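Only a single protein chain was left out; the remaining protein chains are all shown in position.
Then we have chain A:
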Amino acid sequence: MSGLSRRGLLRGAVYGAGAAVSASALSGCGSIAGSVRSADEIEYWTLFTGPDGELMKTMTRNVEKRVPGLKVRTTVLDWGPPYYTKLAMASAGGRSPDVAIMHLTRLAGYAPGGLLDPWDLDLLAEFGLKQEDLNKTLVKRSLYQGDPYAIPLDTHPFVVFFDRDVMDKAGLLTGDGRLVPFESPKHALELLDKLRKDGGKLGPVFGHANDAAMGWRMFWTLFSQTGATFDLTGKRAEIDEDTAVEVVRFMADLTRDSRTMDVQTAIAAFANGRSPMIFSGEWDMATYKSTLKDKLGGSPIPTFYDRPAGASDSHALVLPHQDNPDPERRRRAHRFVAELVKSGLTWATAGHIPAYTPAVSSPQYAKLRPQSEYAGAAKQLVLDPPVWFAGSGSDFQTRMCQALDPALGGSSSARSAVRTMVSQINTLLAQPNPA
């Protein structure tokens, strides 16, 4: 994510002030806002850049070709906190785009405040997209007070990539090329030590230093595997701290080769063959594929504790709130989204697991490797706790990562990391939900 300058911040403050003050004044002006837009183009905000952005452009163009008369104007904004700030302000100001991409985990901060409008499932079904064809965990999470506020496009879990050859030699692959199951954290550490010794290389690597999400993804994955209490519904957090400490200790042991690695260094270590295994987001699949080619293997995060689980999120499509939406534009927005979600197979080439289940179970998807190897991650996905301050690109994730980092780097204890995490969560819980 690119940085924000002080000047940019000031500009944002001025806009912010303007938006807050004018929100009520503009609330009756939906039709005016609508009239300055092109009548036949629907406006679509995305946060995809790089290869994802190119692919989304292709998919949008294909939808336009398939559906005569449907025109989409795409605005690409840099992902992260600034994207969500802009989206919230556009929705609050009543001049929002017709459709936008949003991480499903951010829904809890948007839907209750009236920043989103619900989808019309009948209309989507009319265009061939039925709820039962979408990943059930994601659909469940897209509801607010029983209404669907998001249509998931994919899920993008935290997974494991490995060098097939090295892992096979170390005896860490089963006959059909899958990772051998780990019986316990201790068992995993023993096997990975053997990998270090036999291969004469680093063990698994993990880029977390100075990152705003990776440490949390790993923690949330492993903690969720224990099934211990992590309840943020009350005024204060109820968290099984002893289990959390154990998990942080295991994280530090597991990734002791990457104590100070940032994401780029870890990616380089794996892609250059210095390490045969990496805990990573599937979104970096293309980078690994380009250097490791057919040697690249993938897997959902192994089950180290009691139950399978892997931290994940989902790029979902939302209708930012409009005061007086034009029914014809809304209809076209539904058409566009139905077509987009059904193009899941194309989207899967970027590494993401489509939320559209017919795409995942198709023979073409089975041929996509290593995508089809880690597709099982969609069945064990855990999303951030559904509280307003959590989710991708949130201050919460940054704070959790910053609390974890000294423990992973070895400069402080697991217990003090957990203590900081809990106190940060309690600080956030004490704040009123601004939505």
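Heads up, the rule we're going with is that a residue touches a chain if its C-beta (ideal position, glycine included) is under 8 Å from a C-beta of that chain, and two chains touch if they have at least 3 such contacts; residues count from 1.
Here is the rule we use: contacts and distances are computed from a predicted model.
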Listed names "Sugar ABC transporter permease", "Na(+)-translocating NADH-quinone reductase subunit D", "Protein HflK" or "Hydrogenase expression/formation protein HypE", with the criterion being the UniProt name of the chain not displayed: "Sugar ABC transporter permease"
Among A:58, A:210, A:291 or A:372, residue touching the chain not depicted: A:210
Residue, one of A:229, A:361 or A:411, that touches the chain absent here: A:411
Touching residue (missing chain; options A:265, A:324 or A:357): A:265
Contact residue for the chain not shown (choose from A:114, A:128, A:181 or A:227): A:114
Among A:45, A:223 or A:389, the residue in touch with the chain that has been omitted: A:389
Missing-partner contacts on chain A, residue numbers: 2-6, 9, 12-14, 16-17, 19-21, 23-24, 81-82, 84-85, 88-89, 91-93, 109-110, 113-115, 209-210, 212, 260-262, 265, 389, 393-395, 398-399, 401-403, 405-406, 409, 411-412, 420, 427-428, 431-432, 434-435
